[in-house]
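One protein chain is absent from this view; the other protein chains keep their places.
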Amino acid sequence: MSFALDALTILAVSTGAFFFLAGTVGLLRFPDALSRLHALTKADNLGLGLVVLGLLLQAEGSFAALKLIGVWLLTLLAGATVTQLIARTARPGGTHE
Amino acid sequence: MAFDTGLVLLVLGVAVWTIVARDTFAAVVGFVAYGLLLALVWVRLAAPDVALTEAAIGSGVTGVLLLGASTRLRRTETSGAGEKPGITLRLAAGMLCALVSAGVAAIVLKFPEPAPTLAPQTAANIVATGLGNPVTAVLMAYRAIDTLLETVVLLLALVGIWSLAQDRVWGGFPGPRHHADLEGVLTFIAQLLVPVGILVGIHIFWIGSVAPGGEFQGATILAAMWILAMITGLVDAPPVSRRWLRLMLLAGPAVFLAIGLAGFAMTGAFLAYPAPYAKLLIVTIEVPVMLSIAAALALLVAGPPERRPQR
Amino acid sequence: MADFLLAAAGFVLATVALGLVRILRGPSEADRIMAAQLLGSGGIAALLLLAAAMSVPAAVDVALTLALLAAFVSVAFVKGFARSGADGA
Partner (left out) sequence: MSTAMLYGLCSAVLVGLGLFGLIVHPQPLRKILAFNLIGGGVFLLFGVVARRGAGVGFGGDPVPQALVITGLVVAFAATALAVALLLRLFEQTGQATLRLDG
């Protein structure tokens, strides 16, 4: 049982790490800000999400698990804020409210 | 070791960026990243208490303070160009700094063996404090005088900032009035974040007696949430002449000092706690101290009064 | 398991560090903030992995604080941005 859980953790964490790689490559290679944003949100939401998922399987107790999920949700919120910023600045017409 | 080498290179890279970036705003972004990486370093150095403080103050609140300043000073950015020191001076400065670095490195390499440590003494005396976290025990018992003075230093810095206000706004509202975001997204995020942050802050404070955390870390998170509510226009900063605000700022140091003086009567020494009540007294000090620190930190970021008090 | 988690932490940190080249190249400030944001979530992921690898549960609290403060800093970024944009207009 513990072996299966460990294998799942390794799988999820590896996939998460891969998304971070993909996000970085996208950030460096994509031509314009909006598609770079697209790459970034994938890395943020999925990369960290999968790492959290992998660690959840190893978490000791429900409070530790709750904190892990909390970290992920807060990062999503930070990502949403940045997305808002990019939407403002990259949108044709500029920064006017 | 490979991990640590990579982390060190990353820290140094971000530090170089903070110094050489042409744009101040970009340098501040670098500084926030520097704080984040240092938090990782503190975890690697087995100092999670410091990592929490670094993440909260070193990166977060300092970052927001410098960010605000850099946006206000943006228009002065180009005017400093003519003052850039010449190549000779820069070369001399570079050599001097390399010398300083080499000196510090030499000290690091010549650290005495075995390393001097107060860990055994802390371990021997921690039982008397009733606390489980050695760092909190040091802050609240062994070096309590430092902690007391620190709360006073925060107040002095705040008095210094308030005294920079112009006469006509004396005692008024600090900083500009921020209005709630018309599109509502930031306001919505802040409304979500503030209650969650207050919970996290109280949690970090509360576990501080047994696990990494404590009143400084908790206070910084609470302060950050208050600043967040202010900059998103959810609440306005209070006029600095408000009595409740002054009381809140003074409560921590006052209680700390009172219990410290009571130590003379109870055990014959300043800031000495009688053993059976040590934990109770420490918690009695910590709660008002946390609130005072949180208020002081938030107001330090808010800056001097800029708007006239209403009455 | 610990070794794998530590290696994963190192890998994530190394990849997001590559993304920092975006901070250097820009061109817009939005790009710089995106790179910082990526470093933020990568750093948080690395912290969580370190917490499990080194068996330091407190590092999860550090990650929680960082995530909270990262959201706070990004709101301040956006507000500062809106203001400097308004000044320029």
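Order of writing sets the chain letters: A, B and C. Residues in each chain are counted from 1.
One rule holds for everything that comes next: contacts are C-beta pairs under 8 Å (C-beta built on N, C-alpha and C of every residue); 3 or more make two chains touch, one makes a residue touch a chain.
Bear in mind the structure is a predicted one, so any value in this text is a computation, not a measurement.
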**Request:** For the chain that is not shown, enumerate the shown chains it touches in the whole assembly.
**Result:** B
**Asked** Looking at B:Ala105, B:Leu247 or B:Ala269, which residue reaches the missing chain?
**Response** B:Ala105
**Contact residue for the chain not shown (choose from B:Arg90, B:Arg177, B:Arg246 or B:Arg308)** = B:Arg90
**Item:** Given B:Ala15, B:Ala128 or B:Val287, the one touching the chain that is not displayed
**Value:** B:Ala15
**Message:** Even though one chain is hidden, which residues of subunit B still touch it in the full complex?
**Reply:** 1, 4-5, 8, 11-12, 15-16, 18-19, 24, 27-28, 31, 34-35, 38, 41-42, 44-47, 49-50, 53-54, 57-58, 61-62, 65-66, 69-70, 72-73, 76-77, 79-80, 83-85, 89-90, 93-94, 96-98, 100-105, 107-109, 111, 115-120, 122-123, 134-135, 137-139, 142-143, 146-147, 150, 153-154, 157, 160-161, 164, 214, 216, 293, 297, 300-301, 303-304
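To be clear about the criterion, only the chains that are shown with their structure count from here on.
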**Request:** Could you let me know which interface, A-C or A-B, is made of more C-beta pairs in contact?
**Result:** A-C
**Request:** Compute the distance, rounded to whole Å, between the mean C-alpha positions of subunit A and subunit B.
**Result:** 28
**Prompt:** Cα centroid separation between subunit A and subunit C, in whole Å?
**Reply:** 10
**Item:** Interface hub residues of subunit A, defined as touching at least two other chains
**Value:** 70, 74, 77, 81, 84, 97
**Prompt:** So which bits of subunit C are touching at least two other chains?
**Reply:** 29, 33, 40, 57, 61, 64, 68, 70-71, 75, 77-78, 81
**Message:** For the complex, give me every residue of subunit B touching subunit C.
**Reply:** 2-3, 6-7, 10, 13-14, 17, 25-26, 29-30, 32-33, 36-37, 39-40, 42-44, 46, 48-49, 51-52, 55-56, 59-61, 63-64, 67-68, 70-71, 74-75, 178, 186, 189-190, 193, 196-197, 200, 203-204, 207, 211-213, 217, 221, 224-225, 227-228, 231-232
**Complete:** Interface with subunit C, subunit A side, in the complex: residues 6, 9-10, 13-14, 16-17, 20-21, 23-24, 27-28, 33, 36-37, 40, 43-44, 47-48, 51-52, 55, 58, 60, 64, 67-68, 70-71, 74-75, 77-79, 81-82, 84-86, 88-90, 94-97
**Of all residues in subunit B, those that touch subunit A in their complex** = 181-183, 185-186, 189, 192-193, 196, 200
